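Every protein chain but one is kept in place in this view of the complex.
Order of writing sets the labels: A, B and C. Residues in every chain begin at 1.
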Amino acid sequence: MNRFPIIRVVSKFMIPYILLFGLYVQFHGDFGPGGGFQAGVIFASAIILYGLVYGLSAAQEVAPSWLIEKLIAVGLVLYAGTGFVCMALGGKFLDYDTLEHDLWSELPHGQHLGIFAVELGVGITVTSVMVMIYYAFAGRDRVV
Amino acid sequence: MEIIVIPILALLAVTAVTIARIRNLWAAVMFTGIYSFLSASWMLILDAPDVAFTEAAVGAGIATILMLATLSLVPKNKHKGGGIQNSDFETKRLRGRSVVGSLIVALGTGAMLVYGTLDMPHFGDSHAPIQEYPRPSFVERSQGDMHGLPNVVTAVLASYRGYDTLGETAVIFTAGIAVLLILRRNTDDNDRDANLETTSSNGGGSKPIAVATTSKNSEEAAS
Amino acid sequence: MIVVEVLAWICLVAGSFFSIVGGFGIVRMPEFFSRMHAGGITDTLGAGLVVLGLLFHSDGVLPAIKLLMILFFLLVTSPTACHALAKSALSQGMRPELENDAVKSKATGS
Partner (left out) sequence: MMHPAMSITAVAILITMSLAMIRAMLGPTVFDRVLALNMFGTKTVLLICLVCFMMDRTDFLDLALLYSLINFIGMVALLRFSQYGGFDAIDASSDEGSTTGGTS
């Protein structure tokens, strides 16, 4: 889109706000509307906007393909791993009541901590899947 | 509120009919965007802000981009100019051939689905399992269980129904892997030329094999 | 308080007036570039007045800040999209239909 300088500048200006809003939805989802899935989609939208305006290779410098591929699995592992940590602490799978702790009072406790970790896993998986689908579409068109 | 609700529902119906009837696929993608806007407003009025949030995040941004990307991968004459008569002809041919069969299949599926709902409790029945089971309900329990987290939807999704959400995340994971397997050509492995030569069945093949197959092909062509 | 109430009424009604005017403009205007002018009215003046009217009704700081942010993003993104739209329409050969060369631009097939 190098024929649209205003779009380039405004996109550069908007992307931080979209990323920040995605983080807000991710970490504020326990208190207001939102959660991991929505946050993941918003975060991916910001990266895709960057790719649409500045080109696929620029987006792949920001979020490299190999990293995104790994992150698809990392999110799911984080989710299931929370369940296994609960089992290791003596509860059942995904029983967040075992996550009660008194290490640091600022850190969320028990159920809240479990929800936090699980939503983070969902967010990571959704972000990377959406970005990866975009890469798949865009990269295909470039080769043909 | 009725003064807003009825026009929104009418606009939703008009948009849905337009999406089904319009022949220009680019315009249809834009109308799905309009449908997303309207349904998000409608879900907000129904007091379901989480669903409205999902619709807003997915419908206006990602869904539009992915549908446009799909259209751009389809051969050009399908959605621009001269191809329209061709596709019209296609639908006419299909309509003449199999309208009876598809009608029977559709009606049969519909009848089976209606038959399946006969055993379900009546709509709004106060003795239905969905009203009986969580007693006290999640809304009353979640304040104590969740250290005072106000959003019950998040509590139900991530904690009370944690298994379901794990399954959903696995579905997203699987869908992403499937899209990768179908769509991606390994452009980032520096063997783009090799990839262009070989067929997609051995897309992961290394360079020497690709060269060997191409040389064989050229030999066959020469002989 | 009555002053705030009156101001909110004025802003909301003026915003809805401009919004409807722009809506009729986008349907009734003869060609693309004049329609874009009509769309610009609703996107900036109509939206600004409506959000300003709601601002008078907001109790508390957080809703007011959110409204101001919404207004800010609308005012940034909507004219940008309109500009890019006009530019790509021009680059694809559409020309604004002026009074003295209406015949010529029809001939080029805008």
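Methods note: contacts are C-beta pairs under 8 Å (C-beta built on N, C-alpha and C of every residue); 3 or more make two chains touch, one makes a residue touch a chain.
Predicted model, so just to flag it, every value in this text is computed and none were measured.
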Which visible chains touch the chain that is not shown?
A, B, C
Tell me which stretches of chain B touch the chain missing from the display.
1, 3-4, 7-8, 11, 14-15, 18, 22, 26-27, 30-31, 33-34, 37-38, 40-41, 44-45, 47, 49, 52-53, 56-57, 60-61, 64-65, 68-69, 71-73, 76
Write the list of chain C residues that the hidden chain touches.
8-9, 12-13, 15-17, 19-20, 22-24, 26-27, 32, 35-36, 39, 42-43, 46-47, 50-51, 53-54, 57-58, 60, 62-63, 66-67, 69-70, 73-74, 77-78, 80-82, 84-85, 88-89, 91-92, 94
List every residue of chain A that touches the chain not included in the displayed model.
1-2, 4-5, 7-12, 14, 17-18, 21, 25, 32-34, 42, 45, 48-49, 52-58, 137-138, 141-142
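Simple rule for what comes next: only the chains that are shown with their structure count from here on.
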Touching both chain A and chain C (chains):
none
So the centre of each chain is just the mean of its C-alpha atoms; given that, what is the distance between chain A and chain B in Å?
20
With centres defined as the mean C-alpha position, give me the chain B-chain C separation in Å.
33
Name the residues of chain B that each touch 2 or more other chains.
none
Could you tell me which residues belong to chain A and also touch two or more other chains?
none
Any idea which chain C residues touch chain A in the complex?
73, 76-77, 80, 83-84, 87-88, 91
Under the stated contact criterion, what part of chain B meets chain A in this complex?
49-50, 52-54, 57-58, 61-62, 65-66, 69-70, 72-73, 145-147, 149-151, 153-155, 157-159, 162-163, 165-166, 169-170, 172-173, 175-177, 179-180, 183-185, 187-188, 192, 195-196
Which residues, counting only chain A, touch chain C once they are in their complex?
3-4, 6-7, 10, 13-14, 17
